[in-house]
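Then we have chain A:
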Amino acid sequence: MSKDNAVQPFEPKVVAYCCTYCAYTAGDLAGSMRLEYAPNVRVVKILCTGKVDAILLLRAFEDGADAVYVAGCAIGDCHFLEGNLRAIQTVAYTKKRLAEIGLEPERLEFFHVPASDGPGFADAANEMTRRAKTLGPNPLRKSITQAAGRKLAKESDEHPPLPEAVLGKLIHHSERTTVG
Partner candidate 1 sequence: MIVAERKPLEQVEAMIDGFERILVVGCGTCVAVCMAGGEKEVELFAAELRMKGKLDGKQRTIDEITITRQCDMEYLEQLAKYVDDYDAIVSTACGAGVQFLAERYDEKLVLPALNTRFIGVAEGAGVWSQRCMACSDCVLDQTGGICPMTICAKNLLNGPCGGTDHGKCEVDGEKDCAWTLIYRKLEKIGRLDTMRKIQPPKDYSLMTTPGKYTHEAFKETQAEDEE
Partner candidate 2 sequence: MVAAFKQAFAEKPFVVTAEVGPPKGTDVSEMIEHIDLLKDKVDGLNVTDNQSSVMRISSLAVCRMIVDRGGEPILQLTCRDRNRLALQSELLSAWVLGVRSVLCLTGDYISVGDHPQAKPVFDLDSVQLLQTVGLMNNGKDLAGNDMKGPTGFFAGAVVTPEADPIEPQMLKFEKKIAAGAQFIQTQAIYDLDNFKRFMEQARRHNVKIMAGIVLLVSAGMARYMNKNVPGIFVPDDLLDEMAGAPKEKRLETGIRIAGRMIKQLREEQVCDGVHIMAIGKESCVPDILKAAE
């Protein structure tokens, strides 16, 4: 859909969700190592890639990002044990959603970038910038002629609240009976 755009060079916008423990630190390292990498990347620091959900990734595209990636720890190194594993799942799932919508799934990726891997950080940034350049601008960036959706606030229940549910608490038979 964007092949004609691809011919004209453009500067893509790439969003990177980076785990504070690894990829983000690797980014710092890349900086202090004076490594050159694509300046197109906007880094969003997150506590753990496990926090990334499909909607966060999709929103970036909806708002016009040309490529998005999530960079997390190596397998087994997640500070929260399995956040990176979940992120891998989320990215795979979101790629399917992108395909469904009609955007190239290659615009989205997951990378393992350990804290010590400055060059790895640069590679990821370059790779995603390269992909965006080949694929052309995100077609959603074209001027918007429709009203954006909005979320309707839900008003609080009109009825007086029911007694609060006691969930997950075992109520013994004896608590319900009065011993005479």
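A few notes on this one:
Note that a contact is a pair of C-beta atoms (placed from the backbone, for glycine too) under 8 Å apart; a residue touches a chain by one contact, two chains touch by 3 or more; residues count from 1.
As a selection rule, all candidates are chains of the complex that A comes from, given by their letters.
In this text the structure is predicted, and so the values were computed from the model without any measurement.
Every candidate listed (1 or 2) is part of this complex; the one in touch with chain A, counting any copy, is 1. Chain A meets candidate 1 in the complex at residues 1, 53-55, 58-59, 61-62, 97, 100-103, 139-140, 144-152, 154-155, 157-159.
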